[in-house]
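Removed from the display is one protein chain of the complex; every other protein chain stays in position.
The block that comes next holds subunit A.
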């Protein structure tokens, strides 16, 4: 799919916990995450993985650059300001926020995609540890 070389296919944000030791006494969970291999953690496991992870970001970038070309610099600047303002309205870190205003601004409140049907984050079975996440957010950790 991507012929620009292996470098462009690397996953750029790897969670810290996945790179931990794989010894029997380390906290690498073979049952949940399978056998560890550096290649598997750096390269995507499916051709669509990277493009799907960055899809919303790329859509936004494309829309803003088109808007800049048509209407000038002020239009995307104002919109990005509104996006930033609206992204700050969130619940506590371990709870899922609905992001209603962000959806309205993006126009995705009027369409249904796979992100609404599959793997709905509000119904996810795992949750971060509440106390740890609050302490991390408040800088106490």
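Keep in mind that, in the parts below, contacts are C-beta pairs under 8 Å (C-beta built on N, C-alpha and C of every residue); 3 or more make two chains touch, one makes a residue touch a chain; residues count from 1.
Following the convention adopted for this analysis, contacts and distances are computed from a predicted model.
Undergrad: Given that one chain of this complex has been left out, which of "Nucleoporin NUP42", "ATP synthase F(0) complex subunit f, mitochondrial", "Proteasome subunit beta" or "Large ribosomal subunit protein eL14" is its protein name according to UniProt?
TA: "Proteasome subunit beta"
Undergrad: Considering the whole complex, not just the chains shown, which residues of subunit A touch the missing one?
TA: That gives, for subunit A, the contact residues 1, 13, 15-17, 27, 34-35, 40, 44-49, 51-53, 55, 96, 110-121, 124, 128-129, 132-133, 136.
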